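Handing you this structure, nothing more for now.
A single protein chain has been omitted from the complex, and every remaining protein chain is retained in its original position.
Note that the chains are named A, B and C in the order they appear, and that numbering of residues resets to 1 at the start of each chain.
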Amino acid sequence: MSSSQYVILRKDNFDGFISRLSKLQKLVAPVSKGHNNFSFEEVTSGEEVAVRYIPTILPPKKYLMPQRETLLEFNVSKGLESTPVVEHEKTTIFGVHTCDIAGIQCLNMVFSTRPRDFNYLTRKGATTIIGLECNDYCDEYASCALVNANLPNGGYDLFFTDMGEYFIVHVNTQAGEDIIEAAKFFEEAGDDQLKALASLREKKREIFKNEVPIDPRKIPELFDKSFDSKVWEELGERCIACGNCTNVCPTCYCFDVKDEMNLELKGGRRYRVWDSCQVEPFATVAGNHNFRKERAERQKHRYFRKFRYHVDKYHRLFCTGCGAGGAAEPAWLG
Amino acid sequence: MKKPKVAFFDFTCCEGCQLQVANLGEELLDLLGVIDVVEFREVMSEKWEGDFDVAIVEGSITDAHGAERIKKIRERCKVLIAYGSCATIGGVNGMKNGFDLGEIGKYVYGSSYHFFPTEETRPVHDVVKVDYFVNGCPIYLPEFKEVLKAALQGIPYHVPDYAVCVECRLNENVCMYEKGVSCLGPVTRGGCNSWCVNNGNICYGCRGMVSNPNQKGMKDVLTRYNVPLDQIMNKMGMYNRCREKK
Amino acid sequence: MEKTVINDSNYRIRKGKVIRTRQMTPHEKLFEIALDGGRSLDHEPGQFVMVSMFGVGEAPISVCSSPTNRGYFELCVRAVGRVTGTMHRLEAGDEIGIRGPFGKGFPIRVLEGNDLLIVAGGLGIVPLRSLINFVFDNRRDFGKVHTLLGCKTEGDILFGDELERWMKRIDVHYECTLDKAAPEWAGHVGLITTLLPGVHLEPERTFAIVVGPPIMFRFVIKELLAKKIPESQILVSLERHMKCGMGKCGHCQIQDYYCCTDGPVFNYSDIKHIKEAM
Partner (left out) sequence: MHKDMSINVEYLTRVEGHGNIVVNVREGRLEECRLDIIESPRFFEGMLRGRPVFEAPHISSRICGICSCGHTLASIQAAEDALGVTPTEQTIKLRRLMLNYEILDSHILHIYILAVPDLAGAKSVIPMIETHNKAVRRALRMKKEVNNACDILTGRHVHPITAIIGGFTKLPRTGDLKTMHNLLTGLRGDTEATLELVSTFNFPVFERETEYVSLVSDGPDYPLLSGDLGSSEGIRMNKKDYRSMTNEFIVPHSSAKHTKLSRDAYAVGALSRFNMNYDKLHPLAKKTAERLGIRPRCTNPYLNTVAQLVEWAHCLEESISIIEELMRSGVDYSQELVVGVNEQKKIPVRKGSGVGAVEVPRGTLYHNYDIDENGVIVDANCIIPTNQNLHNIEHDMEKLVPEIMDKSQDEITLALEMLVRAYDPCISCSTHILKVSFVNS
C-alpha cells in the first residue's frame, strides 16, 4: 500500500463532507426507509446517509441504467424526423458496497462490448463512484465470498473503510482525487492507520468464508451438468414470476424498447425500460410462440445467465453474491 | 384527416373516472385537437344521434335498462373502451352479488324496494364485446392516455399481466408484508405504478387478478408471512367479486 | 437532467421511402424500400433490419431481396403484431424508419464453390429468397442448387410468380409440397421431410440451408444427417424476440448466444448442443 493513495476522514467531518459533496454535483447515498429497508436516494447531509445498510431495494445500477430512458425523439407531423438522445446528469454515488461495484463492473463490460452502448457509456462517464467497505456480513443472504466480491477490487473513484473514529479512504482515480481536493476535510493517512486497515482486511479473511461448499471455479461446469436437473422445476413451482429477482439484481440489464406518442399524436419518444426474463412475454415472438413458456425454464435461464452463459463471453460470473435476489424471493441456490 | 368522433358514457359508477379525464388539465386541449368529443354528459349539453368511432364506457351493468343501453351503444360504435374497475371487472358494485338481491333491496329501500329493480352486477365485457380495457379504481391517467392513443392509432394495447409487485419494487417501496400488513399486490395486475403502496396504503386489487397466477407460489408467500387465506379472500371480495360466477 | 444528441447512437434511424407495395396473401405484404439519398442498405443475404413505425415501435424484419439489387431492398411482412399490423397500412410514398442491417447472414464466401440444398418452411422462404436470388445473380459461383419449399396450403405460397420462374430454370432443382392441398394441386402433398429422400446430392460438397418454424428444424436436420451431410455444412436461421439488435436487450438470447448478433444464421455444429436453440 502506498500511503499517498490513502487519506483519512474523521467522523466528525463526515456531515461536512457529505454536504460539501452534495453541492458539487447531485449526490446519492443509501438511506433508511424503515423496516430494515434501504434505498439509494439524493442526500444533502451526513445524517441522512445510512452508513450501515443491507443491500438496497434496487441496486445503484439505476443511476447508470435508469428504469426508463429516452433513446430517440421523433416527429411525424411533416415527414419523419428523429433525433437520438442521451439523458445524463453528473452524479456521485456514495456508499457503494463491493457487491454493487462488482455489478457495475459487469454492466461496464456488457455495454462497452461492441456495438458499444453510448447511452450507458455517457452516463458512466458522468458518474463518480465512492465505495464503502463491508467489515462484516450485511445479512444472511450474502454470498459475496463465493464470488470474491467481499473485498475492494477496483471499479470506484474513492473507497471508504469505516475504522470506528474515522474512515480510511483509498483514492483510486483522478476524479477521486479531485473530490479530496475540493472537500477540504481529508488528511493523509499515517502508518498506524494503514496497519489498522491491513489488519481489518486480515480479519475479514477470517469472517468471510466461501458460503457455498463448492469451488467457485467449478460453478460453470456444475451448471453444464445441471441443465436437465429437476431443481429448475422445483424453482418454477415456487416462482410467482414477479420479476423482483431481476429488478434487484446488480447485473441484470435486459430491457424493452417502446414508443410513446404525445397526446396530439404528432411526435413522441422511443424509450427503454427494464424488462425481466421472468415475465411471460419476454421470449414470446410475434405469432405467440414463447421460447421459455414455463416458469421453470425462465428461472433456469436466469441462473444460467448469472453462472454460466456470460462466463465465456465476459470471463466472469454475473453474480455478485449480494443476496438481493434471495431476499426478494425465497428461492435461492443453496 | 377527419377527427374521430368520441363519446363518453357512464353506467352504474361514481363517475370518478370521468373526473380523472377532466384532471388531464390543459392536456385535454391537445386531446381535443385530435378527437371530436360528441357526447360527454358531465361536461356537455350536446347530444349526438349518429354513430361514433370510439365509445368510452364507465360503470357496471346492474339492471336491464343498462344492459339494453350498452347494447345500443355497442351497435353505434366502432371501438369500445371500458374504463375503470366498475366497467372492467365489476369493481365495488360486485360486492352486491354477495347478498340476496331482494334482501339488500329491502335493506336500502324498505318496502318500496320493488321500485328499484336490480340485477347481478356485471362488467361491460360480460354483456357486449370490449376492445380495450383501462383497469383501476380510479383509472391511472398515464395508462388511460396510452390506451386512448392506441385506440386512435388502431393498434392493440396489452394490459400488463404481471403483478403490482413488479412496479412496487421498481418504486422501491418497503413491502407491505414486511411492514406486517397483507396486500393484494402479488395477485393483482400491474399498470398502476403501484399507486396505493407508493402512498403508504395497501393494494386492494382494483385492477383485477393476473391471468396466470402461481397459486402454489402465492400460498408459499402467505405462509411465509403468516397471513390466513380467508383474510386474503375477503379482501379480494371488495373489487373482484364478479369473478365468482354462480 | 441534461439531454444531449448523440450522433453515433445505435438507435439512430435511417429514413426510407416505400417505393412500391404488393399484397401477396391476405396476411403478407411486400414492401420495396429505398433509403434516403439513394444509399444502398449493403446487407448480406440472411441479415435483418429493425423497422420503425414511430409511435408504435420497432420490429426485426428479414430482408428478402438480394443485395445485387442496388438502390432498393424488399421486406415481406406478415401482419401479426402491433408494428407489422401498422406496416400493412403503408403505401407507396410513405416514409419508414430503418436501423441495420443487423446480424450474421449466410456465409457467402464459404458457400461459394459448393452445391446448395435450400429448405424453406412457410415464412422461411423470406430470408432465403435473398440468398436464392443472390445465388441466381451469381450462378457461376455455385454448384448444384436444390430448393425445397413446404407450405400449409396453396394460398400460403409466397413469391409464386418467382417460383414458377425458378421451376423453369434448368440450373435449379425446385420442388414444393403442401400440408393440405385442393384436388387440382398437381404437386406434392405432405410434410417437407417427404421431399428429402428424392433429392440426389453429393453430401461432402453440399451445404444445406434450413429456415422454417421451430418444429421443422429437428425433423429436417435428422434427414440431412441421414443423408450424410456433415454437421458443419448445415446452416439454419433462427427466429427470436428482438428489441435492440445489438446483443444487449436480452430478449433473443439462446443460452450462450444472442440471436441478433451471433445469428440469426447459425452453423448447426455450433448450436447442436444448445438445447434451447431448436
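The rule is simple: a residue touches a chain if its C-beta (ideal position, glycine included) is under 8 Å from a C-beta of that chain, and two chains touch if they have at least 3 such contacts.
Keep in mind that this is a model prediction, so the values were computed, not measured.
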item	value
Omitted chain - touching chains that are shown	B
Sole residue of B:Met176, B:Met209 or B:Met236 that reaches the chain not shown, by the stated touch rule	B:Met176
Touch criterion as defined above, residue of B:Cys17, B:Val57 or B:Val164 at the omitted chain	B:Cys17
Touch list for chain B against the chain that is not drawn	10-20, 22-26, 28-29, 32, 37, 41-47, 62-63, 65-66, 91-93, 95-96, 98-99, 104-105, 107-112, 115-116, 118, 137-138, 176, 179-183, 195-196, 198-202, 204, 231, 235, 238
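Here, only the chains that are shown with their structure count from here on.
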item	value
Comparison of B-C and A-C by number of C-beta pairs in contact, larger one	A-C
Innermost chain, where centres are averages of C-alpha coordinates	A
Centroid distance [mean C-alpha coordinates] between chain B and chain A, Å	38
For chain B paired with chain C, centre-to-centre distance based on mean C-alpha positions, whole Å	43
Distance between the centres, which are taken as Cα means, of chain C and chain A, whole angstrom	39
Residue numbers of chain B (touch at least two other chains)	149, 153
Residues of chain A touching at least two other chains	260-261, 265
Residues of chain A defined as touching chain B within the complex	33-37, 39, 56-58, 67, 237-244, 247-248, 260-265, 274, 276, 279-281, 295, 328, 330
Complex interface listing, chain C residues touching chain B	55-56, 82, 85-86, 89
Residues of chain A that touch chain C when the two form their complex	70-72, 74, 76, 79-80, 82-89, 110-111, 113, 115-119, 122, 227, 253-261, 265, 268, 270, 272, 275, 277, 282-287, 289, 291-292, 301, 304-305, 309, 312-313
